[in-house]
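Removed from the display is one protein chain of the complex; every other protein chain stays in position.
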Amino acid sequence: MANIPADLKYTKSHEWVKEEDGLLVVGLTDFAATALGDIVFIRLPEAGEEVTAGESFAEVESVKAVSDVFSPATGKVAEVNEALNDAPEAVNEDPYGAWLIKIAGTEATDELLDASAYEAVCAAEEDA
Amino acid sequence: MGSYIPSTAEERQRMLEAIGLSSTEELYRDVPASARLKVLDIPEGMSEMEAAQAVGALADKNRRYRAIFRGAGAYDHYIPAIVKTVTSKEEFVTAYTPYQAEISQGVLQSIFEYQTQICELTGMDVSNASVYDGAVAAAEAVMMCQEHKRSGVVLPDTVDPQVLGVVRTYCESRSVPVTVLPTTGYALDADALKAALADNVACVYAQSPNFYGVLEDMDAITAIAHEAGAKVIMAANPISLGLLKTPGEYGADIAVGEGQPLGMPLSFGGPYLGFMACKAAMMRKLPGRIVGETVDKEGRRCFVLTLQAREQHIRREKASSNICSNEALCAMTASVYLAAMGPAGLKRAAENSAAHAHCLAGLLNAIPGFELKTAKPFFHEFVTACPVPPETLQKRLDDEGMLGGLPLDDGILWCCTEKNTRGQIERLAEICREVSRK
Partner (left out) sequence: MKLLFERSRTGRGQSLIPACDVPAVSFDPSLLRAEAPRLPEISEVDLGRHYTELAKQTHGVNDGFYPLGSCTMKYNPRIDEEMAALPGFTGIHPLQGEDTAQGCLEVLFRLEKLLCEITGMDGMTFQPAAGAHGEYTGLLLIRRYHQARGDAARTKILVPDSAHGTNPASAVMAGFSVVSIPSNAQGGVDLDALRAAVGPDTAGLMLTNPNTVGLFDPNILEITEIVHRAGGLCYYDGANLNAIMGHVRPGDMGFDCVHLNLHKTFSTPHGGGGPGSGPVGCKAFLEEYLPEPRIREENGAYRFCTPAHTMGRVRSFWGNFLVAVRALTYILTLGREGIPEASAGAVLNANYLMNKLKDSYDMSFDTICMHEFVMTLERLKHETGVSAMDVAKRLLDFGMHPPTMYFPLIVHEALMVEPTETESPETLDEAASVFLGILEEARTDPESLHSAPHSCPIGRPDEVTAARSPVLRYKFAQ
């Protein structure tokens, strides 16, 4: 079973979210990272770019697949995890440590899932 | 007369029975009767001998010139014998794209070697495994540069008109604006470029040596484009790069060109080879196949198709390009050619081509009516005036087995390679002198 920390919020599209110093920190869940397999490259936005809730802000590539990463909120990219440019595998190794971006000017919405609700999403996808 | 099917009619009947059918017709049972073809209206098949005679007769209808003084995008260079020997090896000719790396190391390694040679030639960091031709390479390069906030290409009218045509086609369908700068004097004027360059243009495309043979002021073009935040795509003749300053040295972001001069015969226009190389920062925008080095599980060096997430079979409608098959065997041809020539041989081909062209230019310039159209530096092509209709001149040259320069609106575009001998060049000049006197 995938690791789903209780203190984070989640989206149905497998991003995790936490608030930190007034910014929303966004990453990919363990479930998503495992499903993608070995991640070889992450196409990240630049700091200052606008992101929109529900729209793609990054792309994650494995050898034979590409997946969009969707923004949990609308706001401006405050910070980008540049370390992922050289070491995208960090998302496989430590999905909850290897954040992708931090979003400013917004806060977590009620539409985000808590850990148990997200676990149900994962379970449903595994059965499908 | 033959379909290269090994099995006999009896064997095929047995095979049909094995699958529970009695006739070939039944294999096509899902085809609606109204759509079935009654008769295929083409001639009966020929024996191999008859086919060879029929196609050979077509080849004989063409006129082969003993000496060619025409380029304009297709160049008659010497092709070392070993190039044909290597590239006609059955394994290379008949293999598919190297999807199965374990049994395709030969093709994969040759592409890796080709990519390295193209990087060396152009002064760039990364090369792809080829695209269809130089014109498509130019169009694909323009697409590589398009971003959300920057779009469009600015290019002078000194680029190859066919390349411009293809760039226009590709840009029209993607709604990418194309601005063609008119020039005077057969080269781009740096001030005109500066004036034309809006601050949201994605790229500038320039060819040097350009269609008229002239070496563009690439230092100025690169500086102006970069100043405006636009990328620079430089098209170059690969033979010239044995001698002349590279796109990398000029600071271009992408280098492209027609690879035909690197060991491919004229062949009435194809197959040719589009080469594309870029700076490392643009690596993941480069279209087409790319081969990378890696290891197998025993740690042995090997090569694979890589960065495939860029490509159509994975990214589908979001792919950077739809290219699938490229010109692999032509890329190998270029690679064998460059290896056979070596740095010294390539330089000599470039020097001799330039020397022959300058020799011819000097001789023609001294003939009334054949004056050079510009004094700007050129490589192995140049434009002169022509005092008679170019067809009249060509008719006279036909008797000598010579193909003269390409007729333009205002003169003739001449070309020399290392293959044109001093004797041929002097004879050509003699004929021009005769023609000018009449």
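We call the chains A and B, going by the order they appear; numbering starts again at 1 in every chain.
We adopt the following convention: a contact is a pair of C-beta atoms (placed from the backbone, for glycine too) under 8 Å apart; a residue touches a chain by one contact, two chains touch by 3 or more.
Note that the structure is a prediction, hence the values are computed from the model and not measured.
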Statement: Contacts of the unshown chain among the visible ones are A, B
Field: Absent-chain contact - pick from B:182, B:292, B:368 or B:389
entry: B:292
- line: Contact residues on chain A toward the hidden chain run 38, 40-41, 61, 63-64, 88-89
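Criterion: only the chains that are shown with their structure count from here on.
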Task: Report the residues of chain A in contact with chain B in the complex, numbered from low to high.
output: 40-41, 43, 61-66
- request: Using the touch definition up top, name the residues of chain B that touch chain A in the complex.
  value: 284, 308-309, 314-315, 318
